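Here the complex is missing one protein chain, while the rest keep their positions.
Note that the chains take the letters A, B, C and D in the order they are written out, and that residue 1 is the start of every chain.
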Amino acid sequence: MGKVEIINGVETINGEGFQLTLLDKVIGAARANSVWPLPFATSCCGIEYMGTMGSNYDVARFGMERMSFSPRQADLLIVAGTISKKLAPILKQVYEQMAEPKWVLSVGACACSGGIFDTYSVLQGIDRVIPVDVYVPGCPPRPEQIIEGCMNIHRLVKSESLRRRYSDEYKHLLKKYDLNDE
Amino acid sequence: MESLSNRKKVVSNKKMTFMEKLYFPAILGGMWITFKHLFKKHNTVKYPEVKREFAPVYRGQHVLKRDEEGRENCTACGLCAVACPAEAITMTSEERKKGEEHLYREEKYAATYEINMLRCIFCGLCEEACPKEAIFLTDRLVPTYFERNDFIYGKDKLVEPVDQRVDISKRQLTGKRPA
Amino acid sequence: MSDTPTNKSLFADETIDGQIATLNLGPTHPATHGIFQNVLTVDGEKILDSVQTVGYIHRAFEKLAERRPYNQITPITDRLNYCSSPINNMGWEMTMEKLIGVQVPKKVDYMRVIIMELARIADHLVCNSVIGVDTGALTGFTYMFQQRELIYELYEEVCGARLTTNIGRIGGFERDFSPTFHVKIKKFLKEFNKHFQEFDDLLLRNRIFMDRTIKAGPISAERALDYGFTGPNLRAAGVDYDVRVMTPYSSYEDFDFIIPVGTQGDTYDRFCVRQEEVRQSLKIIEQAYDNMPEGKHFSPDVPEFYLPPKADVYTKMEALIYHFKIVMGETPVPVGEVYHAVEGGNGELGFHLISDGGRTPYRLQFRRPCFIYYQAYPEMIKGQTISDAVLTLSSLNVIAGELDA
Amino acid sequence: MSNLTNEAVLTRIQEKFGEAVRNHEEPYGLLTIEIQADKTHDLIAWLKTDEVLKVSFLTLIGGAHFPNDKGREICVNYHLHSLVNNVRLRVRAFLPIENPSIQSITDIYVGADWQERESYDFFGIIFEGHPNLTRILNEDSMDYFPMRKEYHLEDATREDKDDRFFGR
């Protein structure tokens, strides 16, 4: 794996965000309240994500309990856990299979940056292969932090215009990651 | 195979009684259990509004402490960086100049002190390593951000403000430093 | 490998001239609960063969351990079997204590037993409730996760973290049990059984569940031993091998508990064995908690390995030197070779440590039970249906972190 | 459970294998036998069937790399366990790094399969007679054996680290 340019998140908040039409707002609110996650849980953070689904934290309150393991139906890719270099192409494939609009939540130190595993086999942050919207720190993060991250995703979703996914910036972003626009 | 420990006991019983073969008793029993839970008080902590209580020793966001006079405790000895398994701490040290005694307690201080919160695994080893009672983990949580760079916590976010002290007195690791 | 007596086909007609398809179970299939791939060759729903690919979250633990000082390895072991990190932590600490010849006080032993058995409960709860989820009964899972949260709270009181605990230090504990811990564990011990029984009632004698799990993924005792099974999965096959009894560590010889075993090594046996082990663990915790001796929570006679109390660091030069030495990893350790095994959540968790006297281990190898028994999976599911394969996988409790190291 | 001491085990093995037992020690109570590399398979097979020792459980196979020990750079450790007698045993053999090959024991223990593959993956130890000796944890495209001492642990692409601060 060569040197990959790091892209700093997805710039939505300060882009078109302020010119939302009413339709954008309504659809944004609808989308934000019905984010179906695809838990790409590989390791420890996956257990904390299970804890988030459990009774004590209940991610269902945000309308997020319907997990869709099929990428076609998912809106949010929750990457929780270490992504090794062997797994990176699969992660990218899953991301590509997801239907627009899609968001990515990177949960935990391993997914965000490799964390403690600065080793030959671990990808140093998933933002080297797919664009990440929200980072959740912690190893593993508490369910509170995961919920916090989801709420940040909701904020992002609400402020996104319907046209963003067709915009040139977005196409450019995908191109940077060498993702083909379906 | 003979018993290795003389303590074994077969626990699985695969023979079904007639009642169990009928499906219904167990099904109704199970449904009765779930039905009772319908009326139980829910166990959920509505997170953003209600916050769950953390243990006082919880290992959350770090704080760089000041002493009672508001001087920074850190002397930039670098033990925390060495102790960090994730190699998330970086710092540069500088000599204290004249007239800065009210800012820094020791002769040397950390000019920059950065923790990469995305790397950090919150293991608490830096807190244990610190010989100057400077760095502590607190029960605050590191928030989530949209951008990667936001997670590099410099001194602006780590050093406790003079007027907003962070209470770490309940952490049992705290030794009483003699005056 | 093919003609084992345990793998009787569910289908009477073996000669159906069907079309054979390949099916990818994984790497991101919901049933894998982690990331590993099974390429199944199926004839209809029947599995003819399967090939596994592992290593998707290979994190190079063993290499990492060669680059970290001894006291920084505890956080790494957390991430082996993350369902029961305290067992890993303490297994590592005991390995180090064995190497440097430290005798910890009895109280530390008992404290360790309490934490380790809590971890075992937590581990088995995840496994068994996930079996429930894979059969389609999600509710039991949520009931058990509420109990797991209580265990998390107990960890949190001792070490300050929920999952990756980094609990305990070489030579003892970082801090004594706090008063809140005592309150919480008493409550836990009192109430856990009631909730656990509820979960038991939901599934154990339900015929649908029994039909699903009995004869799903069986393995005979001989084959299991040949494959190197340990832990609940071996006990489900009827062999009462338990490290806690065979080579007692941390004063396990003081406690009275039985070793639950199954008969055929199928999913139901594994479920039952884990259920009973949870009860036995609870019993051990009660015994350890009631008989906990007085004393220090660390080994006071090894200042060169256990960090001195902070107050001493500020006042005593000697303590400050030790403090620096430990943190910098400059304390000399004996040259030697240790193998220490503990009964982890999934079986014998071994630490093979070769020390050359340096600040880091020369070689540290983990005996990771998951890695060793997961290779039996194709044999166990041969001739069974896809549904059985899913259940077998979850009842084996294959933890990806431990599998791939 | 019979009380089989380490000496008894050692004597019995030496009786059978004599000169092939190069060395033996007991670090921390665990009998360690260094055996001639080409005799490991025979020894382990014999241990499994021997009616006194009954060492019939393979606990662990692992490699180690000692670059300074010329001609014996690669070490293969077999941890064996006699469940009936509750005696553990470590058998090891040293191999030269130019030709680190040893006979596979997959025909004795099925469970040795993956462990041997792992050792191959990490150290490049060739287990002769192994049915499928390929990499298991790392990518197939990897062209070195990462656990050997000369290779780096760190991922070269990490940017957020300044090595000056870590003393390593």
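Assume a residue touches a chain if its C-beta (ideal position, glycine included) is under 8 Å from a C-beta of that chain, and two chains touch if they have at least 3 such contacts.
One rule holds for everything that comes next: contacts and distances are computed from a predicted model.
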Self-check item: Missing subunit (named according to UniProt) among the choices "NADH-quinone oxidoreductase subunit H", "Molybdopterin synthase sulfur carrier subunit", "Cytochrome c oxidase subunit 1" or "Dihydroxyacetone kinase subunit DhaL"
Solution: "NADH-quinone oxidoreductase subunit H"
Practice problem: Considering the entire complex, write down the shown chains that touch the omitted one. | Solution: A, B, C
Quiz prompt | Which of A:73, A:93 or A:167 contacts the chain that the document leaves out | solution = A:73
Quiz item: Thinking of the whole complex, not just what is shown, which of C:56, C:143, C:289 or C:322 touches the missing chain?
Solution: C:143
Quiz item: Which of C:132, C:218 or C:262 sits in contact with the chain that's absent?
Solution: C:132
Exercise. Quickly run down the residues of subunit B that touch the omitted chain.
Key: 27, 30-31, 33-35, 37-38, 40-44, 46
Quiz prompt | Residues in subunit C touching the chain absent from view | solution = 10-11, 21, 23, 29-31, 45, 132-139, 142-143, 146, 202-203, 206, 208-209, 211-212, 385-388, 390
Self-check item: Absent-chain interface as seen on subunit A, which is shown
Solution: 26-27, 29-35, 55, 58, 60-63, 65-70, 72-73, 75, 99-101, 162, 165, 182
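Note that only the chains that are shown with their structure count from here on.
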Quiz item: Just how far, in Å, is the C-alpha centre of subunit C from the one of subunit B?
Solution: 23
Self-check item: Mean-CA-position distance for subunit C and subunit A (Å)
Solution: 30
Quiz item: Multi-chain contacts in subunit D: which residues touch at least two other chains?
Solution: 83, 86, 137-139, 146, 153, 160-161, 167
Exercise. For subunit C, jot down the residues that touch at least 2 other chains.
Key: 55, 58, 60, 63-64, 75-76, 143, 146, 164, 225, 239, 241, 246, 328, 404
Quiz prompt | Residues of subunit B defined as touching subunit C within the complex | solution = 1, 3-5, 7-14, 16, 20-23, 26-27, 29-30, 33-34, 37, 43, 54-59, 79, 82-83, 85, 121-125, 128-129, 131, 133, 137, 172-178
Quiz prompt | Interfacial residue positions of subunit B with respect to subunit A in the complex | solution = 42-48, 51-52, 85-87, 116-123, 141-149, 151
Exercise. Could you pull out which subunit B residues touch subunit D in their complex?
Key: 2, 4, 78, 81-82, 84, 87, 89-91, 116, 118-119, 152
